[in-house]
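Here's a slice of the assembly, chains where they normally sit.
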Amino acid sequence: MAEAIERFVPDGATVAMGLALEPLIPFAAGHEMTRQRRRDLELVGPISDALFDQLIGAGCVRRVTAAWVGNVSEGLGHCYRRACEHGIPRPLEVHDHSNFSISLALWAAAWNVPSLPTRALLGSDILRTNPGIESKDGLVHVDAVQPDVAIVHVQRADAMGRAHAWGPLGISEEAGLAAKRVIVSCEELVDASVTLSDPNRILLPETKVVGVVHEPGGAHPSPVQGYFRRDHAFYRHYAERSRSVEGFNAWLEEWVMGVSDRSSYMKRIDVDSIRIRHQRLAAPADFGDE
Amino acid sequence: MSDFTPQELMVAVASREIHDGDLVFVGMRLPVLAYAVARNSHAPTARGLFEVGLMRDQPAGGFLGTMGDPPNVAGALWATRMSNVMALMAQGEVDLGFIGGAEVDRFGNLNTSYVGDPRRPTVKLPGSGGGADIAILSRRWVTLISHERRRLVEKVAFITSPGHGDGSPGWRKRNGLLGGGPVAVITTLAVLRFPEEGGEVCVATVHPGHTVDEVLENTGWDLKVSRDVSETSAPTEAELAAIRRFDPDGFWTRSSVTKG
């Protein structure tokens, strides 16, 4: 992960993450950006369930282009509040979206058109605060948002970048297609015979994927269908600690800055309490051709 | 007054807004429970739609901290992209949506974005999420909110999710908003309802143990009261049993209504 972030996420980059909404959030990638002290990032996502809040608190972020920033089960994002209200640790620019409009902004980039129209956002003050969304002729036009890099965490991938993800996908597909590059982190690194056995489950074209990182637990504390439940207590703990600057900084030191990599982090998690143990296997599809 | 929390009452009341056969856009927190209760009682053929990219019939078999938790995916009727779920809503196929709010005004407009000047807000709230989409596109919707003077305000500082706008007749249609707008605001003290044609909200029922005066005192404008105002029906035993089955530890129904 360190190498992937080093190579493909420079200071100032526009980074799309948390694209499946609450599940499959690439926390390991975000923590690595923090360790590498990235600056001036623009974060793009629908909601972000604490990851964006952490990067904002760590001072990595210049702008957030998102529909929601906070902690889904706990409420407000304290670092987000401090940045917006008091410029702590640094001021933050916010491009407000709704969930649908951020999806459309990414579809616009994926299809390489300047904007896409929608009936959503009519009558909302989001039209006032986001310079990239305007109302005209009774429709709303959402400007394209093109990430430099989209980062997705998935259940399994092969070394060539073919990623199998399942469960709800949120805006993963449009974000990956819109992005110039995609980094995949995965619970399991598998042989190509596994991924190619089911080309319908391959999330994105391998031509977009520049890095594959085998990072078990890389989405913790968010859930991974078939692998991990959501670690609600961890989110609650983060919400409590991040209420104050001091508390957040101590949390960051304990869980990010003072941790060398994801495998060290996972050793400190009670993995047994969140591991999914009972399989529910999908009925096989037969791709036979002769 | 039987033994239930304000949140349990709110869930029970919210569940009654779900009609059988409805396609419900289920927001997080209390609406997830409301959906589960409705499916288990009067709305056995309702379906739930989740912006994360899911459709379900049966409520999830386990506790949900978020709509993307694994129990909400297992057995789903459709696991897809958010934009597909939004497509159904944009077509007017979603009968009912739920939206939580930090601030609501007399015309049902919700603010979940900024208190104060957006450029230098006093309070930065998390934002729309799917709220604005639901408010504009679903056929009808309901807000759940803690009944406090600072939350029920004369005029919201920022309209994240438009209700009936400036309250003038036909405001939504005139501005091209697809759905019919908010029909009710369910608070910790009362149920407020909008006239069928939109406009200004009005106290319909007051929760057991509370009074109209208390409701008015805790509202930031001169709130109208229905001539036939009555008491909100308490949760039935069956409703309570369902709530407690889906929130066994009281994560949602035995702590503060708006977390954070």
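Letters A and B name the chains as they come in the text, with residue numbers starting at 1 for each one.
The rule is short, and it goes like this: a contact is a pair of C-beta atoms (placed from the backbone, for glycine too) under 8 Å apart; a residue touches a chain by one contact, two chains touch by 3 or more.
Remember, it's a predicted structure, so these values are computed and weren't measured experimentally.
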### Summary
Per-chain copy numbers for the entire complex work out to A x2, B x2
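We take it that only the chains that are shown with their structure count from here on.
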### Task
Can you check how far apart chain A and chain B are, centre to centre, with Cα atoms defining each centre and the answer in Å?
27
### Message
For the complex, give me every residue of chain A touching chain B.
### Response
20-23, 46-47, 49, 66-78, 80-81, 83-85, 94, 96-101, 103-104, 107, 118-126, 128-129, 138-139, 166-174, 222-223, 225-226, 229-230, 232, 235, 239, 276, 280
### Task
Would you pull the chain B residues touching chain A in the complex into a rising list?
28, 50-54, 65-70, 73-74, 76, 79-83, 86, 89-90, 113-114, 118, 120-133, 135-137, 158-162, 165, 172, 175-178, 251, 258-260
